[in-house]
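Below is one structure. I have some questions about it.
With one protein chain withheld, the remaining protein chains of the complex are depicted in position.
Chains here go by letter, A, B and C, matching the order in which they are written, and residues are numbered from 1 within each.
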Amino acid sequence: MSTDYPVISRYRLRRRVQFYETDTAGIVHFSWFYRYMEEAEHALWRAAGLSIAPPNAHIGFPRVAASFDFFKPLRFEDEFEVELTIAEISKKAIRYRAEIVKDGVKVASGRLTVACVRKQPGQPMTSTAIPDEISSRFRIAEPPQTAS
Amino acid sequence: MSTDYPVISRYRLRRRVQFYETDTAGIVHFSWFYRYMEEAEHALWRAAGLSIAPPNAHIGFPRVAASFDFFKPLRFEDEFEVELTIAEISKKAIRYRAEIVKDGVKVASGRLTVACVRKQPGQPMTSTAIPDEISSRFRIAEPPQTAS
Amino acid sequence: MSTDYPVISRYRLRRRVQFYETDTAGIVHFSWFYRYMEEAEHALWRAAGLSIAPPNAHIGFPRVAASFDFFKPLRFEDEFEVELTIAEISKKAIRYRAEIVKDGVKVASGRLTVACVRKQPGQPMTSTAIPDEISSRFRIAEPPQTAS
Partner (left out) sequence: MSTDYPVISRYRLRRRVQFYETDTAGIVHFSWFYRYMEEAEHALWRAAGLSIAPPNAHIGFPRVAASFDFFKPLRFEDEFEVELTIAEISKKAIRYRAEIVKDGVKVASGRLTVACVRKQPGQPMTSTAIPDEISSRFRIAEPPQTAS
């Protein structure tokens, strides 16, 4: 019944581009940015003492929308940061913003919305309220989300 | 100097979900939808008699923005369609819309913008006009892009 | 209670290289060959009237060994074939061979062994016999597995 836990509103993930993330154009394939954003999300949850997908969970957090604007390419072995912030928490959904930054320069800018659903074997997922023990760990980040 | 070539405004790609595209939630990982959309784009270019990335090309078409709204999950071995339409062609960019449809039901809805760039070894990519021999093969799709 | 079903010993999958499968060296990343081999395996199961991972299955077929020798690169938009053959079926395992062939030339040669396991929620997977209704659909391919 502990009420001691971190309350989290942002997370900075440091990451290096792997070879298999690049494509024949010599840059990171754009599909990877969505994975980078999700990596930061899951690290943010861990920083809050949570797993977004613990074994045998009855709820889940499928993605309902995700977008990126791409400004600069990333290349093999580049080091970069994913700066993830919580932009909004509603009863049933969480909205994040992500900035991908390399050497202080903004490389890409993303948005991600996830919804809480109840999972029952063999049945469609149905929308449900985010449990208090999860939503209480998160707080909306104050602007400016990032200095860039 | 042939002026005989197909002019293309839409493409329908039929596809089956592969095992490695699913995740531990039992559904296709959302990052794959961006790849599905790009698969359809490249097939659309081939249908127009073009390759988006021929060997030793001096121009390229990096992605400048991509988004998806997700409505339903896809699962292992599901068959689905990617309905890609050309929404806009400007001097230096092409904008597509994509509908992911399974059994007549809309699963996800995406947008993709790509820009034409000049590539020079060791130099940053710079924006350039889409060559006529490419833009002349494409035409904006008339609404409604899809019946769904 | 039908005893009418196809008995399968080999499968030929025709496939085109997708952009996201290539890397900054301009060729298909080697990790993709293992996925190509598995795609052919799952298509072989479907040709036998089976799914290797139906919903709510109590058994599964994890990979216990996989290898490839690589002879030639594949590049963006290359068309190629995966020629998969069943090399051995034992009580609890199936062993496949795969040849990746482009324009009649062998590109890579692979092997894959999968084992049948019982899956119980929250417990380790345990080895089990392949059910008759599965093993009866497969037959070892007669040599030569491929002419190349």
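As a convention for this text, a residue touches a chain if its C-beta (ideal position, glycine included) is under 8 Å from a C-beta of that chain, and two chains touch if they have at least 3 such contacts.
Being a predicted model, the structure only gives us computed values, none of them experimental.
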(message) For the chain not shown, which residue from C:Arg35, C:Lys92, C:Lys106 or C:Arg137 touches it across the whole complex?
(response) C:Arg35
(message) For the chain left out of this view, which of A:Asp23, A:Glu38 or A:Glu99 touches it?
(response) A:Glu38
(request) Using the touch rule from the top, list residues of chain C that touch the missing partner. (result) 24-25, 27, 30-32, 34-35, 38, 53, 60, 62-70, 73, 119, 125
(request) Considering the whole complex rather than only what is displayed, give the residues of chain B touching the chain that is not shown. (result) 19-20, 22-24, 26-27, 29, 31, 55-56, 75-76, 121-122
(message) Under the stated touch rule, tell me which residues of chain A contact the chain that is not displayed.
(response) 18-20, 35, 38-39, 42, 46, 51-53, 55, 75-77
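We take it that only the chains that are shown with their structure count from here on.
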(request) Identify the chain whose mean C-alpha position lies nearest to the mean of all protein C-alpha atoms shown. (result) B
(request) Find the chain most remote from chain C, comparing centres computed as mean CA coordinates. (result) A
(message) Interface check for copies chain A and chain C. Shared numbers divided by all numbers used: above half gives same, below half gives different; which is it?
(response) same
(request) Using mean C-alpha positions as chain centres, tell me how far chain A is from chain B in Å, no decimals. (result) 25
(message) For chain B versus chain C, what separation do you get between their C-alpha means, in angstrom?
(response) 29
(request) Round to the nearest whole Å and give the separation of the Cα centres of chain A and chain C. (result) 34
(request) Mind pulling the residue numbers of chain B that touch at least two other chains? (result) 35, 38, 53
